[in-house]
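Yeah, one chain of the complex is gone here, protein chain that is, but the others are all in their spots.
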Amino acid sequence: MFSRFPELAAVLLAVAGVAGCEREQRRFSEPAGDSLTITTPLSDIKAGGPAQVAAGQSQAATGESPYDENAFAISEGQRLYEWFNCSGCHAHGGGAMGPALMDDQWLYGGAPDQIYSTIVQGRPNGMPSFGARIPRQQVWQLVAYVRSLSGQLRKDVEPGRPDAMQMRPAPSQTLEPRNPGSTR
Amino acid sequence: MSARSTIDVSRLPTYAFGHRSLMWWATMGMIAIEGTVFAIAIVAYFYLRGLSDAWPPSSAAPDLLYGTLNTVILLVSGIPNHLAARAAEREDLRSVRLWMVSCLALGVAFQAVRALEYLTLNTHWTQNAYGSIVFALLTLHTVHMITDFIDTAVLTVLMFTGPLSGRRYVDVNENADYWWFVVAAWIPIYFTIYLVPRFFP
Amino acid sequence: MSQIEQTWADAPGLKGWLSTMDHKRVGVRFVVTTLVFFALAGLLAAVMRLQLARADNHLVGPDLYNQLFSVHGTAMMFLFAVPVMEAVALYLIPLMVGTRAVAFPRLNAYGYWLFLFGGVMLFVVFALNIGPEAGWFNYVPLSGPEFSAGKRSDFWAQLITFTEVSALIGAIVIITTAFKMRAPGMTLARMPLFVWAMVVTAFMIVFAMPSVMLASTFLITDRLISTQFYNPAEGGDVLLWQHLFWFFGHPEVYIIFVPALGMISEILPTFARRRVVGYAAMVIALVAIAFLSFGLWVHHMFTTGLPPLGMSFFTAASIMIALPTGLQIFCWIATLATGKRVQFATPLLFVIGFFFIFIIGGLTGVMLGATTLDSQLHDSYFVVAHLHYVLIGGAVFPLFGGFYYWFPKLTGRMLSERAGRWNFWLFFIGFNVAFFPMHILGLQGMPRRVYTYSAASGWENLNLLSTVGAVTIAVSMLVFLVNVVVSMRRRERAPDNPWNASGLEWATSCPPPAYNFMAIPVVNSRTPLWEKEFPVAEVTGLPEILRTTLVTRLHDAEPDHVAILPSPSIWPFLAALATTVMFIGSVFTPWAMVWGAVPVAITLIGWFWPDKEETARMLSIEVKPPEGEARVEALREVLS
Partner (left out) sequence: MNHEVLAPAGPLSSQIAQLFWIFVGVAAVVYLVVIGFLVAALRRRNEANARTAVRAVSVAVGITSVILLGLGLSDFFAQRVIAATPKDPLRVRVTAHQWWWEIEYSDGQPSRRVRTANELRIPTQRPVELELTADDVIHSFWVPSLQGKKDLLPGYTTRLDLVASRPGVYEGQCAEFCGFQHAHMSIDVIALDPEEYSRWYDAQLASAPEPSDPVALHGREVFMGSTCVMCHNIQGTDASGSVGPDLTHVAGRRRLAAGTLPNTLVNLAGWIRDPQAVKPGTRMPATQLSGEDLAALTTYLSELR
């Protein structure tokens, strides 16, 4: 049993390594994307309609959200969520004037590029267009944070509780069963 | 070796009770360490209490029922524990078995009551620092209660199944000391969690 | 093989290696592991010095630099300084007090394995870019859930758990061995000063470690299950962390320093060829240091705006602790002055190096103890200089002196004197060139833990000089390594007592047999080997079919009863593995504490459960206390 120990350890280490490496990357600057001439297209999306990307070219440069497994980017997303006053309308995920972000109902789609488009283009009934206002890297960080609010991300990348008044159990609250449907 | 004066220790006892045995020093070491952990946790409780203007800040104080009931059960469990220790020194296997089993019975009782205590704390560890420190104090004691219960259970099984030698009675005696520690440690914690918020807000 | 050798022998092969209970095999393994961690942490320091050699250097970015200094500090304090002293003590104390093994051999082995797995975890985690990044004292809220993303601070907190449990185990083993297993006749007043130092250190560990245990537990629950201990917005407090940490932190640095005092009190009298001056005063000084060290933790927090009057109390305590240390230094100098002509072997060279360096560190320590000066000097490079002067000067120099002094006892071969001198002078010069300029940098306003600085700051030349010093230290460590490797391959064996010292450890062969002493000696003086007639008497009649040794009374070391020690077993190794899985698992999910506890319980029961055949042998030689009582009284008349 002992002879195979080194290979077993090596494999274990590699697996832990891959998972660990991505989660702990600190990426400060992303390659600058296209220029920011964002025009807000008129789209034919209807609230509650089929969740598909808005008409016109999708603003998302990449299909997959780059920060789904990066704990640092998600905690930056948590900070930006406070800084850019998203909580003004969405509260801390429970929803207020704006729709709730912690549940799995999405008016305009819960996939990364759909959330990206929602933030960049804005949506009817009050969601402003932040395309010109927030750089692409930060939008992707917000996308990753919003998706962690509804429990779509891995447990070990979710941010801990903020050093602020206790609004809701932190996404990393691991004792509650993970049913995003329940809003508390 | 030249014929020097020698000390023949061949017929000395091969085990001893109380502070003469090495195991007693290990138990006392454990008690000193865990005692310091409890003491510092209680100091942290009063430190946090000193900082906040209302204590408990936003919730009601814990209900007294289960906490007090558990204190009584713990104190009562001291009796079989004491008798088990005396029986061990007499190496009277039958009464050692009897008192250890009764200790375990009381152990099951206070773990059940402890589960109910958790429900009547009227706070949650995520709510605020008060909730966190109250849960910390209670959980610290609960962990010690459970580990001590399992230690006693394993020792009791050994006392029934063997293999037994004289030294095992020393182990029973030391285990009783640790049980006394778990009982004694609960008193200041009970006072801190249950009585301080109620009578010294 | 005689019966005793058979009883004390370990099984061959890997299984025997993993299940050995011999405090010497575990001790050597422990020392080597701590030295490996010392070398690794030293390399991290070298990279830091290269980054700081030039202004606006881009060798290392801020993220990696933060991990470098955090892992350097954490590894040096928790994986080298405290454990190496315990490792040396766990090897030497049974020999010094004249017994055959440590009090709890299985617990001792478990303590080592847990330390090893904790240390390996820290460096593997650092290699995976998950190294701690908030410094070795990991202040909240920077290390809290909001400002330290990912699992970095969690692994720091778990490392604390590993190294504490290992240190506490070592402390319990040291106290019990020193108090209950001394050779007959070795009363407390005849116990070697190194054993006194280790007992005092062990008590400090017992009462200091719980504080950081609680602090790191609160931190990990804050980060993983959202408790609010350190959240100022919900009743928590950021200073609670500093109080809890430094209540442990300051005794910790004395836990590192006091064993070094013990080592000097063993080495220096041997080369002065006389007993240390003021034995009682030295023991009282050690105990005074231990008590005072618990009363001055707030001097790490002078700049947090606490009330000035309260801080003056801690200034007084911080300054007062210089007294017992001063007394020790004066007693050593008096010992040298009143001894015979001194012969300058390498161990003594390192002790003299201690005097030159540590006293500077002690004096800058008094400066840092004064609140007004501390407001300028705190968290600047002046403090970096001070802590290295007192830690490297105060602990590492005596430790290296101890390596050269006890190396023949551990390995049976002498370290070469010529390489020893090179090692010392390179270390001494390199150290001062590296760390003295840091005093000046601190006074020029260079703060601690900066990954770079601008050219306009004017700090460049001294930083470059400091880097040159650091490289010299690295070279001297290489010389030490070469010295050890070459000496190990030397043919001729070292005599039993190469320095003809006075301690009991030199009364047995180099390296000692598994059972240390064929016949446990009886002593009647503080320096047994320097008496005309040694041993005064010998203990015979210890049963040989099981591992037995003599337990004596605490105050007068009169024989009390025979202790039967546990046989080799692999369970401690397996228990350590199970505990490691539980600790590392709990970083990822709190449920790991629940499910992980099951294998830990199973392995602990396996460790405890008596073996049938061994119990039978135990019953064959068992003497119940009442029957043996008469025999004990008879013995005591003979001895007194």
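Which chain is which? They are A, B and C, in the order written, and residues in each are numbered from 1.
In this text, a contact is a pair of C-beta atoms (placed from the backbone, for glycine too) under 8 Å apart; a residue touches a chain by one contact, two chains touch by 3 or more.
Quick caveat, the model's predicted, so the values are computed rather than measured.
S.K.: From the touch rule at the top of the page, work out which displayed chains the omitted chain touches.
M.R.: Output: missing chain touches A, C.
S.K.: Of C:Ala9, C:Val36, C:Val120 or C:Met367, which one is in contact with the hidden chain?
M.R.: C:Met367
S.K.: Kindly state which of the options C:Leu43, C:Ala337 or C:Val594 is in contact with the chain not pictured.
M.R.: Candidates C:Leu43, C:Ala337 or C:Val594; residue touching the omitted chain: C:Ala337.
S.K.: Looking beyond the chains shown, say which of C:Phe294, C:Phe355, C:Trp530 or C:Phe588 touches the absent one.
M.R.: Within the whole complex, the residue contacting the unshown chain is C:Phe355.
S.K.: For the full complex, which residue in C:Ala39, C:Val124, C:Val238 or C:Leu554 touches the chain that was left out?
M.R.: With C:Ala39, C:Val124, C:Val238 or C:Leu554 as choices, the missing chain is touched by C:Val238.
S.K.: Please identify, in ascending order, the residues of chain C that touch the omitted chain?
M.R.: Considering the whole complex, chain C reaches the absent chain at 61-63, 66, 134-135, 139, 141-142, 146-147, 232-233, 237-239, 277-278, 281, 303-305, 308, 311-312, 315-316, 319-320, 322-323, 326-327, 329-331, 333-334, 336-342, 352, 355-356, 359-360, 363-364, 366-367, 370-380, 442-445, 447-454, 457-458.
S.K.: Taking the full complex into account, what residues of chain A touch the chain not shown?
M.R.: Contacting residues on chain A, toward the hidden partner: 26, 28-29, 32-36, 79, 83-84, 132-138, 163.
Rule of thumb we're sticking to: only the chains that are shown with their structure count from here on.
S.K.: If we define chain centres by averaging CA atoms, which chain lands farthest from chain C? Would you check?
M.R.: It is A.
S.K.: Can you give the whole-Å distance between the Cα centres of chain A and chain B?
M.R.: It comes to 47 Å between the two C-alpha centres.
S.K.: When the centre of a chain is set as the mean of its C-alpha atoms, what distance in Å lies between chain B and chain C?
M.R.: Chain centroid spacing, chain B to chain C, equals 30 Å.
S.K.: Provide the list of chain C residues touching at least two other chains, using ranges where the numbers run on.
M.R.: Counting only residues that touch two or more other chains, chain C contributes 222, 225-226, 228, 231, 234.
S.K.: Chain B: which residues touch two or more other chains?
M.R.: Residue numbers touching two or more other chains: 126-128.
S.K.: Which of the residues in chain B come into contact with chain A in the complex?
M.R.: Those in contact with chain A are residues 126-128.
S.K.: If we count contacts the way the header does, which residues on chain C are in touch with chain B in the complex?
M.R.: For chain C paired with chain B, touching residues are 103-104, 107, 168, 171-172, 175-176, 179-181, 184, 206-207, 209-211, 213-214, 217-218, 221-222, 225-229, 231, 234-237, 240, 243-244, 247, 519, 522, 535-543, 548, 550-551, 553-554, 559-564, 601, 605, 608-612, 615-616, 618-619, 621-625, 627-629, 631-632, 635, 638-639.
S.K.: Where on chain C is chain A touching in the complex?
M.R.: Within the complex, chain C touches chain A at residues 14, 63, 124-125, 128-130, 141, 144-147, 149-152, 222-226, 228, 230-234, 588-591.
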